[in-house]
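The complex is shown incomplete by one protein chain, all other protein chains being positioned as in the whole.
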Amino acid sequence: MKTKKLINDPRYVVEEMLEGIVKAHPGHVRQLPHSPRSIVAVEANRPGKVGVVVGGGSGHEPTFLGYVGKGLADACPAGNVFASPPPDPILECAKAVNSGGGVLFLYGNYAGDVMNFDMAAEMAAMEDIEVRTVVTTDDVASAPLDRKAERRGVAGNVFIFKAAGAAADKMLPLDEVERVARKANENTFTVGVALSPCSLPQTRRPNFELGEDEMEIGMGIHGEPGVMRGPLQAADAVVDDMLDRILAEFPRGEARRAAVLVNSLGSTPLMELYVANRRVAERLAGENISVHRTLVGPYCTSLEMAGMSITLMALDDELAELLDHPCDCAMFRSG
Amino acid sequence: MKTKKLINDPRYVVEEMLEGIVKAHPGHVRQLPHSPRSIVAVEANRPGKVGVVVGGGSGHEPTFLGYVGKGLADACPAGNVFASPPPDPILECAKAVNSGGGVLFLYGNYAGDVMNFDMAAEMAAMEDIEVRTVVTTDDVASAPLDRKAERRGVAGNVFIFKAAGAAADKMLPLDEVERVARKANENTFTVGVALSPCSLPQTRRPNFELGEDEMEIGMGIHGEPGVMRGPLQAADAVVDDMLDRILAEFPRGEARRAAVLVNSLGSTPLMELYVANRRVAERLAGENISVHRTLVGPYCTSLEMAGMSITLMALDDELAELLDHPCDCAMFRSG
Amino acid sequence: MDAVTAKQLIALFEAIATRVETEKDRLSELDGAIGDGDHGVSMSIGFSAVTDALSRLEDPDPAAVFNAAARSFLNAVGASAGPLYATAFMRAGAAAKGHAVLDRDGFARALLAMAQGVRERGKAEPGEKTMVDAWAPAAEAAQAALDRGEPLGAILTAAAAAAREGAEATKAMLATKGRASRLGERSIGHMDPGAASAALIVGTVADTIGR
Partner (left out) sequence: MDAVTAKQLIALFEAIATRVETEKDRLSELDGAIGDGDHGVSMSIGFSAVTDALSRLEDPDPAAVFNAAARSFLNAVGASAGPLYATAFMRAGAAAKGHAVLDRDGFARALLAMAQGVRERGKAEPGEKTMVDAWAPAAEAAQAALDRGEPLGAILTAAAAAAREGAEATKAMLATKGRASRLGERSIGHMDPGAASAALIVGTVADTIGR
């Protein structure tokens, strides 16, 4: 059985989505006329401000495109579904948002993205644009702690992008924006759980299989296999398992503070996310971690995958202030 | 096969969801201590301002609870999944938000909601609270035009609530807020399409059946049967069918303006909604209807149902201004 | 039964709760076909709240039982069933007011009051494919048996049979009230879930009190 999708020719699904996005949010984003896969903020980057370019494969909306706007990312190259964008639209984004302050490339750690963004960075360097790169690695389940640099970047992107975007918006220099992005990434921990698969528009076939009553903890946002497959538990037990993994790495110390994201992978509705958040809040209270801010909803999805992820970002005053900094994007607004 | 859900005991799913909501959004909403099914805005209603109470069954999040906050609704009684709240929590909401300016009950037109809200209105009258009621009937497919008053209220609620909430926020008197709500409802037209069913937490069984390659146009947000069942078409053809039904009733005239909502019924992802919006924008341009504002996303859902709805609200200057008025709610922010 | 005590009334509500629990999937499926699929869930939530509330009553009279049932059902359920049955029980409570036990006439009057309450709250006429199509014939049959001077058992048995037939007859009806009303022609062929649960309730009354 093929998954039902409301699309036209699957070959043009990304182009049509982008057109729908700029039509819906003309006050926030536009396509570069000579590079329609490059989405940039309508408001031009201010002189000297670091340009923040985030990006990756499509199919994770509102990640990445939705976070382009004032106070967050300045541009986003859009890849095919689950595929890194090629260097050209990345380079065009860099060129469009470079206002003399240099450019930060900020994206999830996947082999394809690294190769394409690195090629774009080399090309940008040839055009005398200073580019720094920070890859996000918040997915706790994707590699053991001693191989942290190999971890994937998942929903925690939202917080990491937000912090870096705010730092840039405050006119911090490139060194500082890079430092903030690394620090944000260091302090962000995500674990996901999948309940049912998604399928690519081109295949319309589930890209993994999961038993009738099974869940998989640690599954990646492209359906990459996780760390534990087993019978679906009650929400509180699932949350506990996920939080245990996160809390094992969450920084120790006094007066701990966190930002929380309870994220839908696609088709898990708000009702279930809020039920999960009830338990998250309860557990964090028990751990004496105060909750500075909570986001609940579809922030980083995998097409129509069912499941959720939980992200905690450990906050100090600097990160808290950056998260609180206002932003106004095509699909996200806060502060 | 039972639908997988991330919940605990289904009997407490609404209570747990509400707890998760107030934990996530403590700056926006709280539960009344003596009536936890009554969610009210943290910011107390200003003296003389009309109190706007919206509500209905749970399972449509962010409708209704998510629209409580500054500049939109002041309170929301939460019913069981797909079931109107009983009179008590409705009455408690009315009492909590009455600041002398009277109260507007604003909700979708369903037999159960009408009976319960009417009972609450009678009880409020006994406590000398002036209550007016406006039921929303934006679902074009739910009854023929000559029986418009029988139509259901669906995703268009978002625009109607927004307009009425803004009118109240601008300190318009009860008569005027009621007039605005009726006018907003008169000018709001929605058609939905379902691709796959949802299931209640208590049954975890699909509450309707749809063939492997079928869609149903006009299906209600509780799975009420629609007006046309047939093979799933390409997105543009589906949008055209839906828009044709809407445009047949959309007011004629010069310089037409619309607000657009492309809404996910639950598991249909943003990618598909934006593909649909591309066609909506194209069609409206062809009809010489200018788009004042577009919302795309899960604004009024049916648990994890797959499908979408399209809403157009015909705008004059008054409605446009009310839609643009700022609001800051638990799950919605704009302006 | 000669006279129905408050305790027996409580047992009746418990029997209804048990029946509803057994039948809730069928009721939800009926509702799924023409409504929103929650009727079994709502009835189950409602009657389990009722038995809960009744178990906490101290030394109630029949009116107090009906009133507690009304309040607890309403607040647990909402939906359409909530106001309809809450009103039914409230009217039964009013009919029972002042009686320590309900004799033949007293119990029959309470049943008739319930049917009347459903009718008034929902403003539905017979033939509109709602629970009224079970309650109205049940009330008529009960009234006729009452007028004929039959004993309570026969009155209730007649009511139960009429309710069952009434529910059956909704299959052929076109819905004009409630969620199914937008279905038009397509509602035909399906039994109304509210009528089905009404038949089940009246049937349980006959089985429990009519013995």
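Per-chain residue numbering starts at 1, and chain names A, B and C are given in the order in which the chains are listed.
Definition applied: contacts are C-beta pairs under 8 Å (C-beta built on N, C-alpha and C of every residue); 3 or more make two chains touch, one makes a residue touch a chain.
All values reported here derive from a predicted model rather than from experimental measurement.
Asker: With touch defined as in the header, list the contact partners of the absent chain among those displayed.
Answerer: Per the touch rule above, the missing chain touches A.
Asker: Please pick, from A:110, A:159 or A:189, the residue that touches the omitted chain in the full complex.
Answerer: Hidden-chain contact among the options goes to A:110.
Asker: Among A:84, A:98 or A:187, which one touches the chain that has been omitted from the display?
Answerer: Answer from the full complex: A:84 touches the omitted chain.
Asker: Where the complex has a chain not shown, which of A:222, A:257 or A:278 is the residue touching it?
Answerer: From the options A:222, A:257 or A:278, the contact with the absent chain belongs to A:222.
Asker: Touching the hidden chain in the full complex, which residues of chain A are there? Just list them.
Answerer: Touch set of chain A with respect to the missing chain: 11, 57, 79-88, 110-112, 115-116, 119, 142-143, 150-152, 200, 202-203, 205, 207-208, 220, 222-225.
Following the convention adopted for this analysis, only the chains that are shown with their structure count from here on.
Asker: Just to be sure I understand the contacts, which chains border both chain C and chain B?
Answerer: none
Asker: Could you say which chain's mean Cα position falls nearest to the mean Cα position of the entire protein shown?
Answerer: So the chain nearest the centre of the shown protein is B.
Asker: Where the centre means the average of the CA atoms, what chain is farthest from chain C?
Answerer: A
Asker: Distance from the CA centroid of chain B to that of chain C, rounded to the nearest Å?
Answerer: 32
Asker: What is the distance in Å between the mean C-alpha positions of chain A and chain B?
Answerer: From the centre of chain A to the centre of chain B is 29 Å.
Asker: Two-or-more-chain contact residues of chain C, please, as numbers and ranges.
Answerer: Counting only residues that touch two or more other chains, chain C contributes none.
Asker: Residues of chain A that contact two or more other chains, please.
Answerer: Residues: none.
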